[in-house]
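I have placed the structure first, in the form of structure tokens, so that the comments after it can refer back to it.
One chain of protein is taken out of this complex; the other chains stay put.
Coming up: subunit A.
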């Protein structure tokens, strides 16, 4: 084959191919040399044979290459088919479901209190017996069951009412009335069979001025949505804090989580609120460290958005009848 007969790109192609191969060979040689230097250094520094010094342990930890067994020689699904007897209910539970079952069975897990509360609440409502523990365990074990799914809609409202966080924040308040209302609101939510006729007029008034009070047809539960912010802002005047204005202006921004870091009751929400703190807080420490402010902050910090709102409303509500007019008007002046 003569050079002239080849297509014009021919010689170039072969040259390029040769060049490519040469470049490749250089790269491979670089890699080999690199390895040689590495090994040589390891030899001279004395650490090249370190992994081979102990013959016994070498045999012990040798890689296992058998079927049905992992490289350590362990059978990996050994416990899959075993069953364990629950010490509480004496049932035989599959090993992989044992831990969650124990959680529910002993009532010690995160969800078990929530589920128990929900059960209590709905057992007043619905006549079907949900108090059969075994069935509920199965229901709750299997997150995808229909019964569990039905309950998920209520879970959010339940959580804000029933979570320990909320009850703790209520306890932090100075006035016992605050916690009293908290307890009452629990009661109102649970005893949904109780209608407004059974409550006394004072109770109804105090209830309806703080919360919405509408009873849902489906769940027969009373809505605990706090009343409108304007009403709440008025109530905040009742706080006997030296410098109420920043606190009040903060209160008016309903959706912000105003929880300060001193509140011990809500650690989770502080993360959320801390991110917003730099924007809105003017005087972080002053109003909050004082006595009334401490309780106010405790209430403010109670949980997420909705619950914080209800906490604010509850705490402010309860202080109103106590205090006299002058503080209110003075703070109005500040506003103006």
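Here is the rule we use: a residue touches a chain if its C-beta (ideal position, glycine included) is under 8 Å from a C-beta of that chain, and two chains touch if they have at least 3 such contacts; residues count from 1.
The rule is simple: contacts and distances are computed from a predicted model.
**Q** Given the options "serine C-palmitoyltransferase", "Transcription and mRNA export factor ENY2", "Peptidase S24 domain-containing protein" or "LLGL scribble cell polarity complex component 2", say which is the protein name UniProt records for the missing chain.
**A** UniProt lists the chain that is not shown as "Transcription and mRNA export factor ENY2".
**Q** Which residue, A:28, A:64 or A:214, contacts the hidden chain when the whole complex is considered?
**A** A:28
**Q** So which bits of subunit A touch the chain we can't see?
**A** 12, 15-17, 19-25, 27-37, 39-40, 43, 48-49
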